[in-house]
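Complex shown without one protein chain; remaining protein chains in place.
When the chains are written out, they are named A and B in that same order, and each has its own residue count from 1.
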Amino acid sequence: MSVITLTTDFGLEDQYVGSLHGVIVSLNPQARISDISHLIPSYDIAQASYVLGGSYFLFPKGSIHVVVVDPGVGSARKPILVQTENYFFIAPDNGVLSLALAREKIVRIIHLTNSDYFRSKLSHTFHGRDIFSPVAAHLSKGVSPDVFGPELTCVTRLDLYAHQVQSKKIRARIMAIDKFGNAVLYFHEDDFKEKMRKNSFVLKVGSHQIKKLNDAYWQVKKGDPILLFGSLGYLELATNQGSLAKKWKLKRGMVVELCL
Amino acid sequence: MSVITLTTDFGLEDQYVGSLHGVIVSLNPQARISDISHLIPSYDIAQASYVLGGSYFLFPKGSIHVVVVDPGVGSARKPILVQTENYFFIAPDNGVLSLALAREKIVRIIHLTNSDYFRSKLSHTFHGRDIFSPVAAHLSKGVSPDVFGPELTCVTRLDLYAHQVQSKKIRARIMAIDKFGNAVLYFHEDDFKEKMRKNSFVLKVGSHQIKKLNDAYWQVKKGDPILLFGSLGYLELATNQGSLAKKWKLKRGMVVELCL
Partner (left out) sequence: MSVITLTTDFGLEDQYVGSLHGVIVSLNPQARISDISHLIPSYDIAQASYVLGGSYFLFPKGSIHVVVVDPGVGSARKPILVQTENYFFIAPDNGVLSLALAREKIVRIIHLTNSDYFRSKLSHTFHGRDIFSPVAAHLSKGVSPDVFGPELTCVTRLDLYAHQVQSKKIRARIMAIDKFGNAVLYFHEDDFKEKMRKNSFVLKVGSHQIKKLNDAYWQVKKGDPILLFGSLGYLELATNQGSLAKKWKLKRGMVVELCL
């Protein structure tokens, strides 16, 4: 039984999500569908990349990850299938796979052009229903990737969060504000945890700063700010049971500065 | 494996949706459940009809579509099962099936009265849990439709969007505003596309007008208005990557006028 995951900006109030499910289950009644999120903000490629990047690797090898955040739907932007050593990704080639592909070894990239595997009547505005879902369903039934179209040599990657290093100051950005109001920062534990444990440091954002690293939310009093490495390994600014984003007016994309 | 779809105004924050799933899976562990939407605005029969109408036909033949938007729950309004050539529909008889049934050929309509197939303790306020879900589950297991109650000769149909024609002016209404802020108009491509391609036309809504027909959002600059036939074949007022509904203060039910 293949798993097909869905990550879109379609919202949950319209017929869009049901349409994807209908198309997939009609073509492959055995497919198992997991909705990762349909509440990506409209057209927000970076957030889709983040949400997919934070969950795709937990699914079984061979899973098919469909991502439809597609501001250029109907234009010349390419619908693609990326096969990696562990997974398949189906999406518009607009950078939405950036974070996931940073951890995956690509086997091949296919430009989805073979309309035999699309819905017979193709719209200009809903390729989630007409291209991405049916291709995912056919793939889940064992159709070989190379049947869907010609190979491409590269895929769009967005470098959304690069560090700016200036002697002992490293600048990065807030990658995400989650549902709880926690701010996820582009400092990964693999690169920074040991240094921050061994040295004194200051993390600055706006007019606020924090100098201590903790492990878990409960270690500070309710409402107090806390800095810790979160569940994806990124540094996180949070409070114990409250929204630091609201309190400190943090937004995605804001610059944070780590002085080590 | 039967597919049962659910379209309701129950929201996602309470125990209501889980209750439907629990009842169905208890009666038929093999049933496959697809949630079309549970975010229909409370009591909004027209919106439920629209969302169901835009997705039901994508599911496999024989699928069972359950719709519970039921402002008259517990009153004399009839719970019904409508069997068409392709699908089954289970809903209160309040017009919620109008758009779907406009495209389907009805085989029979059953008044759901046989309480052997209801939950044993029947509430006055949650027939989604106590009548509609258990009947759907029994039907999915192969119980014959006529067992659920006597046949009816007609089903409630709401004519929500009729055209008003006055020489060369045709008035219709905005059927829906979707998650992206696109306005879907009751002008279908089967009736209007050729005419609009061949002749000059003006589409008016409020103080705004638009005279050009396009195909896809990317064809105009970001934020500019665009008119195109959308993924369900209806005329759509939109912008490239933004909410025209917000910009032009469009609401469902507003009158639009097409001068051909």
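Just a few scattered comments:
Quick note on the criterion: a contact is a pair of C-beta atoms (placed from the backbone, for glycine too) under 8 Å apart; a residue touches a chain by one contact, two chains touch by 3 or more.
Nothing here was measured: the structure is a model prediction, and the numbers come from that model.
What subunit A contributes to its contact with the hidden chain is residues 1, 3, 5, 7, 12, 32, 34-40, 50-60, 176, 178-180, 215-218, 228, 230-232, 236, 240-241, 243. With the whole complex as reference, residues 9-19, 21-23, 25-26, 29, 42-43, 71-75, 123-126, 129-130 of subunit B touch the missing chain.
Methods note: only the chains that are shown with their structure count from here on.
The angle needed to superpose subunit A on subunit B by their Cα atoms is 120 degrees, rounded to the nearest 5. Computed centre separation for the pair subunit A/subunit B is 31 angstrom, with centres defined by C-alpha atoms.
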